[in-house]
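With one protein chain removed, the remaining protein chains of the complex are shown where they sit.
Naming follows writing order (A, B and C), and every chain is counted from residue 1.
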């Protein structure tokens, strides 16, 4: 209940801090009999890990995962699957100057007031590094969902600052450092230049990420209150730096009429997907479509006003290794969160209603 | 785990359907010793109830609440507080024509596929009528939060379709049928005309609602994963018809630089509130600011394509009594949901860290 | 988390106090599509209700149940099933003399210290009257388990004070006022005389109750920590006045050797049932066998030493209407609790492992 467990039936309990000896998680509730090895998990961890381009933090972490339990002869046994990732590149000295002050936009102020103590090394528990175990757990959920229902996850960046990124194909996401679903080389170059300039300024920028789950069974979601979209909103808003979540038409719904918004149904299926794949809190079998707003990184080199623990005014500049746009690495994280939500609801559905069917 | 309970320490378990004998809830975890009577709850129920203007459904429900338990000599005892609201104005015949078909935009299709059975009378459990018990429970949470911390809740409509409603003061919300925070009579008249025309068209429209909690203690929220903002997103997305949720700057964050977004801190307090009162998932003591997008009502008189249970094409027109803009009555619901989240986190904070302090 | 909800997937949230307007519960997680009416529930409520013989409390409560939700056209819909029982025979004056004092053996002292307030009328929430909603919920679980797996529940008294009641057949339980599984008329007469003498003395007595579930599927129970036997122990110890719980051989295991205790297995099945139907926390498919120790009623007419709220010594005699042996009515309660545990674990099993099979 301290909140470090995600999910109700397929649960992920994470532990660790940015500069502690290790991070990891315990995955509980995985159905037995599924083939699983570290290789199934490492792929998504590698997509998320730092240091893969000059546009993200240069902290060197291989994020190699060790499975400590829950597997026998290559298969899940139904018992908890513990994942362990040793931290390799802690440089606590980088953060020495922030121990006594509260960095604007960071959790420093709130952790201090909540707990009366905080681990300032790299943001401690509030670091985005803690998304790694979740990505690992998400890979387990993805594999199960893929095997059971053929569910697949896609995602990428649709906006960086003021630069919109028109969607071409999820195929392109892996071909550029931004998870941009485009093959437009000029646009990619524009994004590169934008990021280079930003880094030179010592500033940061926000981003918008879109996530889609396809081949989702009909019937997932508990209509009051653990609606599928409510749990997705919870999952997404729980990712570091997220400030907004949309399902389907999202905020466009505000200006829509009912005769436009409500997706008609024909014998061939739904016409349109303003619903984003969820009606009444339950999946329709259409694609689940989600967008999230990610705020600019709070760690910037530009001096900012703040106070120290004693309430005295100070100026804060944040050096060290940071992502100038945390949105860049957010795609695999958001995919993982969505996978965890769907996995959890697949098991919940099975409990009350028996097994689900494809839409 | 079927989702009908909201909250973790201060929990609300609701029951009932739109046209069943009664709706209600069991509120569990309320601290003992607080004075409480039905009058404390009835006020918010009256703000939400139908039939209060021509712009909302004409179903006549007094929504009179009976407290069945948990009170002794006018005070809470720490035991469950059960609220009962008898349904008065069920006209099941209104809905006879929709038993065999799936109304576009409604939960008909998904309930049918999930459960294999659905109560079609007035939408059954998926009806917005089920927000009444939550509003009742929210009134209990509001009272406790007000007494403990002076926390107050405000909210209103900031956009109806394409019509933006510039904020003047929460004071005005009670003076017009739209919960519009404005005293601009011309604007109110415009909204009235707009709704009258819409009703004549047999169509419906979306809306945007803003909610604010003030005098919130510092330190509420469990940083991973039950962040305060994550739980708020969950609560808001769980309200019928909500398709998007923003905290603080929300989707504006996408185009913001870190030097703009991160709220500076001075000895006098925070400068700006792009954070919306939450940093790292924990309340800062500033106002909690939330915006939600509400889709247009799915029940419209305009004929729409759909299918019946056998997959045959049909045209659906939805008569009966409906809100042409469900956003109109959403403000007290969203306030209640926010109050429930804050109440829950106040108790959670107290469990691990002892009592909270005002920011 | 205030504890008023029983179960994890099939949950029962109760409300009410002995002398409040009503008691009841919300049953959540029931699979959809099961035929259910009040008549299915009333039977077990009638077995538990007071006033059925001179050996139990003379409070007159018909305990007529009203189903408020969750049923459509005679079938469960998968939404919460709310049960309401109006209290009819509250005589709060009976309890006027105990408001300021703590009755020995009662919850008066602890409620007062925990909550700082307590409803003294009939014991308030700590009254055994609150077992009625659980019995109602248990009837729903029994019906589902019977339909799915043929599971049946039996139980009765095996000891009253020092009088042991040798088991003959569960058939006889309904034929005497003690739920004694015997047709030995002389023994029944002995029990009657014993109770009559006890009532004349103004004293009370303990009892031992045995409960059995037959036709239980193999595989129910989460081995660490929600073992089937752990959850049964929790359920049984949660019944008012229970001080001890045994599964299978229970305390006899202490003096057993492994070569005697461990039930051998043959192609025809297990030889013996020292395990009580549970190995490693998971059901074996054999009968689940449980015994519970029920303490003597704390409300007795014999004067006893106690203190008042101010710590001053007082003598307490408890008049009013009480069961001289609360064990007499405990059988349907214990059956209901066992049914709730098995139902919950059946759904939990289904979530992770798919549907269960009979042993």
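As a convention for this text, a residue touches a chain if its C-beta (ideal position, glycine included) is under 8 Å from a C-beta of that chain, and two chains touch if they have at least 3 such contacts.
Everything numeric in this text was worked out from a predicted model, so none of it was measured.
Within the whole complex, touches from the chain that is not shown fall on A, B, C.
Among C:28, C:44, C:246 or C:335, only C:246 touches the chain left out of the display.
Set against the missing chain, the residues C:86, C:172, C:261 or C:321 yield one that touches it, C:261. Remark: the omitted chain is touched by one listed residue; of C:90, C:151 or C:283 this is C:283.
Here the missing chain is touched by one residue of B:24, B:78 or B:258, and it is B:78. For chain A, the residues touching the chain absent from view are 1-2, 4-5, 8-9, 11, 13-17, 20-24, 26, 28-29, 32-33, 66, 68-70, 72, 75-82, 84, 114-119, 121, 124-125. Mapped onto chain B, the interface with the missing chain covers residues 1, 9, 29-32, 78-79, 223, 347-348, 350-355. Listed by residue number, the positions of chain C touching the unshown chain are 1-6, 8-9, 14, 102-107, 109-111, 113-116, 125-126, 130, 159, 161-162, 198, 203-208, 218-219, 221-227, 229-238, 243-267, 271, 274-276, 278-285, 293-300, 302, 304-307, 311-313, 348-349, 351-353, 357, 359.
Going forward, only the chains that are shown with their structure count from here on.
Chain B and chain C have CA centres that are 39 Å apart.
Centroids built from CA atoms put chain C at 46 Å from chain A. Centre-to-centre, using mean CA coordinates, chain A is 26 Å away from chain B.
Contact with two or more other chains is made by residues 1-2, 4-5, 8-9, 14, 114-116, 125 of chain B.
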